[in-house]
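With one protein chain held back, the other chains of the complex are shown just where they sit.
What follows is subunit A.
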Amino acid sequence: MAASALFILDLKGKPLISRNYKGDVGLGEIEHFMGLLLQREEEGALAPLLPHGHVHFLWIKHANLYLVATTKKNGNASLVYSFLYKVVEVFCEYFKELEEESIRDNFVIVYELLDELMDFGFPQTTDSKILQEYITQEGNKLETGRSRVPTTVTNAVSWRSEGIRYKKNEVFIDVIESVNLLVSASGCVLLSEVMGTIKLKVFLSGMPELRLGLNDRVLFELTGRGKNKSVELEDVKFHQCVRLSRFDTDRTISFIPPDGDFELMSYRLSTQVKPLIWVESVIEKFSHSRVEILVKAKGQFKKQSVANGVEIAVPVPSDADSPKFKTSVGSAKYVPERNLVLWTIKSFPGGKEHLMRAHFGLPSVEKEEEEGRPPVAVRFEIPYFTVSGIQVLPVGGIWGWGGYGAGREHGPGG
């Protein structure tokens, strides 16, 4: 169905590790992959799916690795890609970062994981929390000689194991929102949307049943509460643990949470959002000699609020040299490996306007191809403020939520 074999290749296309699940596609087939990839790249017809004879390569790239699934039969393409990204996620949880080195250092675990993630081409347990229970990093637990078998795999609630105990029962909630804006060259906002995630950090004993309330407009209308400050959630996706059928009928978000950190839900709103920090840039390029950049940033939020850790990344040509900066506030730094200038401002109060000038030298020999103009990115954090105005309302859980301390809330990130 999904994949016959899974390969992890380094940048040159050499297999670092491979796992053949079905055996109907030879392991040698992978040799064609890199050639095909390069050929397609040259033709400019690069696609995430490369056919070679009867074999199809479905690949993704992560850091300096290629993850390739091969298949011979008609599979479900979206399932394969979702799975590959899941694999990356699981490995990242295990090794902090997934790269060539971490694979080389952990062959045994990677191989075991690959074995556990998929059986005969069909994805299995892919929840890293559960996997971590029985594929342990060091295997120290074995010394005790007790052959503990995790019950979680066989549970219906596959994301939480039984018998968790905490002295202090706590839940922390983070609401993190980011704003996506598409602005035309003339400066008018074409598309604006807020993408938010609600993250939970749960330290609760037993099998708690929780409910989360939001100032969701549909819910408020259902229950007949006032329309004050409600938010219309455009579309929502939930962690596996949320009872989707419940949400569908009466908009309650009820769930048995996994232990520790997890992302409960993410939502999207496409309301008209006024950009919080408006950045205008003038980039003048005198070919063969220099580039002059003028960036103007304006805080368009309430005067009482302060944006922390503002980072404005302005892209510059890759062959620029000898940077010179002048800023009205904060500091600017040239980051040559990412080809940009990073202007950081520790605190940026609302309604203020700041300027930065940068000057770069350019080599007299010009590159042949013209570079694209990547966008200027802004990243910031405003505590206790959400763009969408979403609020987490305390709602009693079946298991007595009232006893737990309420958490903290975070503002948006760029």
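Criterion: a contact is a pair of C-beta atoms (placed from the backbone, for glycine too) under 8 Å apart; a residue touches a chain by one contact, two chains touch by 3 or more; residues count from 1.
Please note the rule applied: contacts and distances are computed from a predicted model.
Colleague: I notice the complex is incomplete. Of the names "Adaptor related protein complex 3 subunit beta 1", "Large ribosomal subunit protein mL40", "Cytochrome c oxidase subunit 5B" or "Pyrroline-5-carboxylate reductase", which is the UniProt protein name for the chain that's not shown?
Modeller: Checked against "Adaptor related protein complex 3 subunit beta 1", "Large ribosomal subunit protein mL40", "Cytochrome c oxidase subunit 5B" or "Pyrroline-5-carboxylate reductase": the hidden chain maps to "Adaptor related protein complex 3 subunit beta 1".
Colleague: Write down which of A:132, A:205, A:252 or A:391 is the residue touching the left-out chain.
Modeller: The one listed residue touching the chain not shown is A:252.
Colleague: Any idea which of A:77, A:92, A:273 or A:329 touches the chain not displayed?
Modeller: A:77
Colleague: Kindly state which of the options A:236, A:273 or A:392 is in contact with the chain not pictured.
Modeller: A:236
Colleague: Using the document's contact rule, name the residues of subunit A that touch the chain not shown here.
Modeller: Contacting residues on subunit A, toward the hidden partner: 1, 12, 14-15, 17-18, 22-24, 27-28, 30-31, 44-49, 51, 54, 56, 58, 60, 71-79, 81-85, 107-108, 110-112, 115, 119-120, 122-124, 126, 139, 142-143, 145, 147, 149-150, 153-158, 162, 182, 184-185, 190-191, 195, 207, 209, 234-240, 243-245, 247-250, 252, 266, 268, 270, 370-375, 398.
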